[in-house]
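Note that this complex is displayed minus one protein chain, with the remaining chains in position.
As written, the chain order gives the labels A and B, with residue 1 at the start of each chain.
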Amino acid sequence: MNRKCLVYGFWSVTLALFVASVAMLFLYTPIEKTMGPVQKIFYLHLPIAINTFLACFVVFIASIGYLWQRKMWWDDLAFAAGKVAVLYCSVVLLTGMIWGKSAWGSWWTWSPRLTFSLVLWLLFVVYLMIRPSIDSPQRRAMISAVYGIVAFIDVPFVYLSVKLLPDIHPASIALAPAMKLTVLVWFLPITLLALGLLRAGYLLNRQIRTESQRNQNMVFESAPPASPTPMEELA
Amino acid sequence: MNGEQYMILAYVSSSALLWGFAAMLWWEIRKHGPTDPVED
Partner (left out) sequence: MNRTLRQIGLLIQKDLRIEARGRQTIGLVIVLGILIIVVLGMGLGAGRPVSGFGATSILWVTYLFGGVLCFEKTMAVERFDDALAGLLIAPIDRGVIYASKLITNLLLIIGLALVVTPVAMTLFRFDLSEHPLAFFIVMSLGVTGFTAVGTLFSAAVSSTRLQGGLLAMLVFPLSLPVVIMSTQLMRKVFEEGVPLTSTDVATLCAFDMIFLIVSWLVFELVLEP
């Protein structure tokens, strides 16, 4: 009961903070002079992007943990983190594309940052996609763990490679104090949401694994008794 | 569309994605029932 209260409390706080951040964005935060109202996408974009990296890092750590200890819960954690990473990276791509459409008039340009998000998204979507195609749970955990580690090591190289593309992005934006405060406030609900989703996804994976193990046990238990072997007949 | 509409589009679609995913997880967890500890 106590635990349930805690979970409900956590989600209400997260939702309330999210709503408060949206309210702050519209009522308090000033509009950036050169870019206009579309710059306000930034307050969502940046915390989501940073949390994407954190989720990828959790995949990396959990993958190492699995290869080290060979405990299935590490795999469940890595899978949950992979889902959060893909979800957050999708939001990064989406907000980035909308911003690009407003700023440059096209939904997609091969600018370094957009390409970087796209490659990162592809890397971790593949992580989720390959899992169902491997039947044995041990092999699935092992291959995804190796993939998770290599994918994370890949990220800095993706960054270096996209830097070779021609860039039209603004180098950096000077933020007024009120804008900085808004970014900081936005970090709260976004990070809490990531943690909540990670925990919920982890619990769901544990549930599914429990069920599949229980089903396996039932198959063993309900199997017809083996016919007596010759030795037993003799006895 | 002007800048403000694009901004609102970004926030609406992102919130729908994020909270939609959260609701989906919640639904799935309820469907599967409580967890027992499993042994690896």
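As a working rule, a residue touches a chain if its C-beta (ideal position, glycine included) is under 8 Å from a C-beta of that chain, and two chains touch if they have at least 3 such contacts.
Here the structure is a predicted model, which means the values were calculated and not measured.
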| item | value |
| --- | --- |
| Chains in view touching the one left out | A |
| Chain not shown: contacting residue from A:42, A:147 or A:202 | A:147 |
| Hidden-chain contact residue, picked from the options A:62, A:162 or A:185 | A:162 |
| Hidden partner chain, touching residue among A:22, A:134 or A:175 | A:134 |
| Residue numbers in chain A that touch the chain omitted from display | 67, 115, 119, 122-123, 126, 129-130, 133-136, 139, 142-143, 146-147, 149-151, 153-154, 157-158, 160-162, 164-165 |
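The rule we apply is simple: only the chains that are shown with their structure count from here on.
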| item | value |
| --- | --- |
| Complex contacts: residues of chain A adjacent to chain B | 18, 22, 25, 35-38, 40-41, 44, 48, 70-73, 87, 90-91, 94-95, 98-99, 101-102, 193, 196-197, 200-201, 203-204, 206-211, 213 |
| Footprint of chain A on chain B - complex, ascending | 1-4, 6-7, 9-11, 13-15, 17-18, 21-22, 25-26, 28-29, 32-33, 35-36, 38, 40 |
